[in-house]
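Left out: one protein chain. Kept in place: all the others.
Note that the chains are named A and B in the order they appear, and that numbering of residues resets to 1 at the start of each chain.
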Amino acid sequence: MTFPVRIWRGDAGGRFERYEVPRHASQTVLDVVTHVQRHVDPSLAYRYACRVGMCGSCAMTVNGKARWTCRTHVDTVAAGGTLEIAPLNNLPIVRDLVVDMTPFFDKWTAAKGAFVPTATRRDDFARVEPASKERRAIDTTIECIGCGVCYASCDVVGWKPDYLGPAALNRAWTLVNDVRDGAGRSRLRAVAADGGCQACHTHQSCTERCPKHLTPTASIAGLKRRVAGALLKGDL
Amino acid sequence: MIEARGDAPIDAAAGARATRAAAWRFVLQRASAAVLAVCVVVHLASIIVAIRGGLSAEAIVARMHANPAWPAFYAVFVVAVAIHAPLGLRAIADEWLGLRGKVTDIALGLVALLLLAGGLYAVASLAG
Partner (left out) sequence: MIGMRRSDFRAREHSGWWAFLVHRVSGIVLALFLPVHFFVLSQALSRPTRLNDFLAWTRAPGVKLAETLLVLALAAHLAGGVRLLFVEFVGWRANWQKSALAIAAAAALAYALLFALNG
């Protein structure tokens, strides 16, 4: 028994091609893509690595929503009979299901999403209280693996090219709360610029779609509070 | 890279100024929203109380005329609107119309001035 699948081929000027794929129990969307590449058309380009929901490499747009294809069962999304697989939105298409993640990570850098150390070899280990407000804020949202699903789901990213996006801002929030970090004002400035946290309109698409159930919306709200506070204290 | 794009400033001091301006737009938008939330409730409550109390329009206007707190209240209301509406429109122009930059900001500044002028003229008419 087979079922029809539409898969995006080509670059942004490409189109959907239709394939008939054998139906199996417990089949995932990644299984479908892999079948096409191995048995139908070896020129199909796509990314995956762990195939068990840990690495985030297999993120694609499935029936209009960004998902990890290795963790998306065909039963769940194609009950209506149609399965449409496309590359992630909001990122330049390299070919078929592969997007260029460069802008995603460039914005991570632009948001100062990297830890800036302050300790020297002569200092003792930092003491970070696990139950502190800051550490608990980090805990809820540190597990981001940079899969790009939130960025691909964000309408503001689609409308405003300079918007840093949920992942970069979410990471910046974890660092703003890191008591060991030394970037302070420069990071707040990075996330307060025109394409920064203020551009978020709380659609919550990011939080809705994050496969790790993180809450970039809440992180961005936290950044808004910090930026406003710093501005009013003359610290921005 | 992200930093230098279009007419975005490249030197650090100009960049910091632009960032503070963006942060101020955010703070003013939210602050004016909070002020408007209060003003709108007071405005509507007073109209409703007056209407339900059987006051004629002339009587309502006469009362607002007599008490200087009313024109003062409405002046604050108008200023909050003149801040809040153009900033909201700025986001819409940027995101849905692709209009951003100096010319757009100047146009929205004009909208703010028009709202301020029109609103304060109405308040002056109320105060007589």
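Operating definition for what follows: a contact is a pair of C-beta atoms (placed from the backbone, for glycine too) under 8 Å apart; a residue touches a chain by one contact, two chains touch by 3 or more.
Note that the structure is a prediction, hence the values are computed from the model and not measured.
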item	value
Among A:E134, A:D155 or A:D181, the residue in touch with the chain that has been omitted	A:D155
Those residues of chain A which, in the complete complex, touch the missing chain	8, 11-12, 61, 63-66, 86-93, 99, 152-153, 155, 158, 161, 201-205, 207-208, 215, 217-218, 221-222, 224-225
Interface with the unshown chain - residue positions in chain B	30, 33-34, 36-37, 40, 44, 47-48, 51-52, 57-58, 61, 78, 81, 85, 88-89, 92, 114-115, 118-119, 121-122, 124-126
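Methods note: only the chains that are shown with their structure count from here on.
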item	value
Approximate Å spacing (C-alpha centroids) for the pair chain A, chain B	36
Contact set on chain A toward chain B in their complex	106-107, 109-110, 156, 159-160, 162, 164, 189, 192-196, 198-199, 201, 224, 227-228, 230-232, 236
List of chain B residues in touch with chain A within their complex	1-3, 5, 8, 15-16, 18-20, 22-27, 30, 91, 94-96
